[in-house]
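One protein chain is absent from this view; the other protein chains keep their places.
And now, chain A:
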Amino acid sequence: MTSVGDLAAYRAVLASRMRSQRTYRFNFRLDLGSSLLVGIVELAEVAVLYTSVHRIGGLDLSAVLLVFGLADLTYSIADLAVGHCDTLPTYLRAGTIDVFYLRPQPLLLQLITSDISLRRLARAGVGLAALVVGLVVNDIDWTPGHVAVLLLAVPCGIAISAAMYVWAAGAQFFLVDGAEATNAFVYGGRYAATQPASVWARPLQALFGFLFPMAFTGYLPTVAVLGLSGPAWLPAWLAWCTPLAAGWVWLLALGSWRLGVRHYQGAGG
């Protein structure tokens, strides 16, 4: 229900945010550098693990590179786009969220576009590099089906990861100091998504396989394009259901957000 006119509003806010980040050039580069470093360290962890073990959960290093690349790239893009949701607790505590209610745009879109962290671009760069390398080093049979799976995986992976931020934001309206509670799922999900789902413990299978379908962002498309079968509880053909998984988790996210907004208690004053 967003009109074209509203786009100008989001653009105006975002443009001002970007300008102000570039004003502090030195800080910005520092931020960019440090978030690049974090991404590289995480990637290196995976590489080190696999050079000593060779195979985990039926995947070797090059396959896991693909899992990591897909999951991390899509998550980083989601983080860039909607990661700002995780500042909601600050807005709630200070009551500054009230100001959003007084403007004629949807609250969620206002929250998402109220800021952007360009440094997160560096993170996406690491994911992209891993994905490209993963696509090259794996022996992929480039059938139209496999191409389609990959083409679905990227936008759906972004959508699934973004939904994680949104449901967590909805939950903040109910929780005091809720960020700690939801971060376990949001960032735990991010980490789990870069690992082979075949080795997840049972509770994780339910949690990140289906409730928050993180397995659909990296692992499932990977086993599908490599022609592997996947574990019994998560067969490779499920990769075709990635849009369904994205739809489901967005339903969850918007439901949580809507309940949260209605529950808003205000912050006195």
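Keep this in mind: contacts are C-beta pairs under 8 Å (C-beta built on N, C-alpha and C of every residue); 3 or more make two chains touch, one makes a residue touch a chain; residues count from 1.
In this text, contacts and distances are computed from a predicted model.
UniProt lists the omitted chain of the complex under the protein name "ATP-binding cassette domain-containing protein" (options: "Transport permease protein", "NADH-quinone oxidoreductase subunit E", "Fe-S cluster assembly ATPase SufC" or "ATP-binding cassette domain-containing protein"). Checked against the full complex, the candidates A:33, A:95, A:145 or A:235 give a single residue touching the omitted chain, namely A:95. Within the full complex, the residue among A:187, A:250 or A:264 touching the omitted chain is A:264. Touching residues on chain A toward the chain that is not drawn are 5-6, 8-9, 11-13, 16, 20, 95-96, 98-99, 101-106, 262, 264-266, 268-269.
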